[in-house]
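One protein chain is absent from this view; the other protein chains keep their places.
Up next is subunit A:
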Amino acid sequence: MRFNEKELVFLSRQPTQRAAELGMRGPKKGDVVKKRFVKLIVNFLFYFRTDEDEPIGALLLEQCRVEREDLQVFSIVFLDEAERKYLFECDSQEQCAEWIDAIIKASYEFMRKNLVYYRTEIHRLTGKDPLEQYGISDETRFQVNSALPPLPPPPPPT
């Protein structure tokens, strides 16, 4: 499958507030924790070998679940394959909480829901559609009925 790699690498080099060196472990059996420089940009999680310019990989943060695994560890599960977890080890509890929060809010679908919510509420409060002035009221992606249903609640912690 082709993709615009150069453009994505360029994107990965942009400054972001959510970047740090974390311990990262892949989902496969036998994968070990490795120090990686992790950057959250738009809805992608890029991860680099420390001091390298080009990322090793990019994870699209859509249709995934982020969970706290331990005081300083969080996981991301993709494709509803609960056994295939990416683990990230942070330096502190606070950093861990911040990353979880940031990743959840980074998803495009999450933002779309927020937009629909604000649009609806502003309309109720003011009688006006706030998207009219941008000329995007009719775009399918911003329609009230296009937002995803809420995700099922996460399983209770074991």
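Following the convention adopted for this analysis, a contact is a pair of C-beta atoms (placed from the backbone, for glycine too) under 8 Å apart; a residue touches a chain by one contact, two chains touch by 3 or more; residues count from 1.
One rule holds for everything that comes next: contacts and distances are computed from a predicted model.
Asks: What name does the UniProt record list for the absent chain among "Exosome complex component RRP40", "WD40-repeat-containing domain protein", "Sesquipedalian" or "Leukemia inhibitory factor receptor"?
Replies: Going by its UniProt entry, the chain not pictured is "Sesquipedalian".
Asks: For subunit A, which residues touch the unseen chain?
Replies: Residues 1-12, 14-18, 42-44, 54-60, 62-64, 78-79, 101, 104-106, 108-109, 111-150 of subunit A touch the chain that is not shown.
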